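Structure first, then comments.
Every protein chain of the complex appears in place save one, which is left out.
Up next, chain A:
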Amino acid sequence: MAHYKLRKAEPEDVTDILRLIKELAKIVEKEDQVMLTEKDLLEDGFGEHPFYHCIVAEVPAEQQKVEGYSVIGFAMYYFTYDPWIGKLLYLEDFFVMKEYRCLGIGSEILKNLSVTALKSGCNSMHFIVAQSNEASINFYKRRGALDLSLAEGWRLFRIDKQCLLNLSAEE
């Protein structure tokens, strides 16, 4: 069984975080859509009012299966608000390198996030999953997650930057 530890991300982890973000995006064939840079991650995650929080999974040097990489998983989250129930923890991204799967690291990350959510006074954890990603949906449902899109009919919408600029000019 691999030895690993979960810890809060530090500024020097941004290189590895971006690498893992791109690895996850590559799996869904969207690597070219990753616009974030290490500079963005540094400014947005480690300033006075961070836009996100991050935990990383790290293995010791002797356990590395892929040369040079000791950070082998991450979860990025932030706090949101539901006017009906108050504070929520929103899980934005969650990824473990394929060489380190089925070792319990994903489950441990989820447990860590749940503890963080409860300690922070959150009543719920929310996240989105693509309907086609059956493996992930089953992973979460086995652990008690409810699909609100199916159960209550919620659909996610986006207005992109150009439309936002047009709308703000309408004011």
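Criterion: a residue touches a chain if its C-beta (ideal position, glycine included) is under 8 Å from a C-beta of that chain, and two chains touch if they have at least 3 such contacts; residues count from 1.
Throughout what follows, contacts and distances are computed from a predicted model.
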(message) Since a chain is absent, check the UniProt entry for it and pick the matching name: "serine C-palmitoyltransferase", "Isocitrate dehydrogenase [NAD] subunit, mitochondrial", "Hemoglobin subunit alpha-1-like" or "N-acetyltransferase domain-containing protein".
(response) "N-acetyltransferase domain-containing protein"
(message) Across the whole complex, list the residues on chain A that are touched by the chain not included here.
(response) 21, 24-25, 30, 33-36, 40, 44, 49, 51-52, 76, 78-87, 90, 92-93, 104, 107-108, 110-111, 114-115, 117-118, 122-132, 137, 140, 143-150, 152-161, 163-168, 170-171
